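Input: one structure, supplied below.
Removed from the display is one protein chain of the complex; every other protein chain stays in position.
First chain written, first letter: the chains are A, B and C, and each begins at residue 1.
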Amino acid sequence: MKNGETLIRVRYSETDQMGTFYNSRALEWFEVGRTEALRQIGMAYTEMESRGAMLPLVEAHVEYLGRAVYDDQLRITAKLSRPKAARFRFDIEIEHAESHKAVASGYTIHAVTDERGKVIRPPKWLLEALEL
Amino acid sequence: MKNGETLIRVRYSETDQMGTFYNSRALEWFEVGRTEALRQIGMAYTEMESRGAMLPLVEAHVEYLGRAVYDDQLRITAKLSRPKAARFRFDIEIEHAESHKAVASGYTIHAVTDERGKVIRPPKWLLEALEL
Amino acid sequence: MKNGETLIRVRYSETDQMGTFYNSRALEWFEVGRTEALRQIGMAYTEMESRGAMLPLVEAHVEYLGRAVYDDQLRITAKLSRPKAARFRFDIEIEHAESHKAVASGYTIHAVTDERGKVIRPPKWLLEALEL
Partner (left out) sequence: MKNGETLIRVRYSETDQMGTFYNSRALEWFEVGRTEALRQIGMAYTEMESRGAMLPLVEAHVEYLGRAVYDDQLRITAKLSRPKAARFRFDIEIEHAESHKAVASGYTIHAVTDERGKVIRPPKWLLEALEL
């Protein structure tokens, strides 16, 4: 298994004057999805960082599929893959927790760097922990 | 001319613990770029909204090209086009104001809706004001 | 009982380049605490809003008491009171979920308004639901 799920509620701070969530929140929710997926797959991102591997974004893509308003409960599903030797990718779906109506989907592509931001080959301990 | 430029400074609230800007800020800066571009092209977004036309996002794409840290001055250039009858598109570039080093680029695609969120044909007054 | 508790994890988007949470996040977490407290006390804020009563802030106060970093689990405790006829107040504490070390504390004071933002007397159904 290389994916993970988590539930969130839309915060008031995440809404905008159109009454639904502001568009950039999707990327913040993608991050919540990645954080929980990494923990569920086998290595928390905090542990990765403390061992010297970071995953800065090189690309992000979002499709906005439906409304979500304050206090709605949403399910975020994030699936990890490794499209190239030095790139990780998360495919992410956000839907209403009960109705399964789609809210947003997309992906993020990440480099692997050391703590100074230098691009590195993904270390063996990391690939093993994440079964990549 | 269907584009516009604006300058911003990176806020402390926009940084994260990696020391550069947090990834979702790019979408917030894209919005600043769109706002100023629409005003420069010929119709402020506030006026569009008050006349009953809104531009919710249906898609967003970001490529992260370089670092930007607290207090850096950035130039945002947004270029408006109309790829389909009922879609507006902004292509957006963010670069360091002085060095012209690239920070992020991408695009956002928008539907045109009325104030209740119903998709509409772009009204004539809007297409004329924006020279589309 | 007129208080409620909830757990959150610090998001990467909530950190800043000092490595701890950015100061304004405290007010966003206060909101999460209020939302869950109102639900636990007896009336979700969404229901209040749909019945025509809103609680805009008139004052907020935060004391920053300790660090909290990415992925830390925090407990938010919010206690509701009614210091004046037309004011609600939440006293809020944020602490580390396991160690109970304090992160932030403060309060928010709210007017009661109708959906147009006009200040109103708190309706009877609201005071009863919240046992105020």
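We take it that contacts are C-beta pairs under 8 Å (C-beta built on N, C-alpha and C of every residue); 3 or more make two chains touch, one makes a residue touch a chain.
All of these numbers come straight from a predicted model, not from anything done at the bench.
Although one chain is hidden here, its contacts on subunit B can still be listed: residues 9, 11-13, 28, 31-32, 35, 44-46, 70-71. In the full complex, subunit C makes contact with the omitted chain through residues 18, 20, 23-28, 31, 54, 56-64, 67, 108, 117. Interface with the hidden chain, as seen from subunit A, comprises residues 12-13, 15-17, 19, 22, 24, 69-70.
Methods note: only the chains that are shown with their structure count from here on.
Chain A has its Cα centroid nearest to the centroid of all protein Cα atoms in the structure.
Interface note: subunit A and subunit B, two copies of one sequence, contact each other through mostly matching residue numbers (shared numbers exceed half of all numbers used).
Ranked by separation of Cα centres from subunit C, the top chain is B. Rounded to whole angstrom units, the spacing between the C-alpha centres of subunit B and subunit C is 32. Distance between subunit A and subunit B, defined via averaged C-alpha coordinates, is recorded as 23 Å. Residue positions of subunit C with contacts to 2 or more other chains are 12-13, 70.
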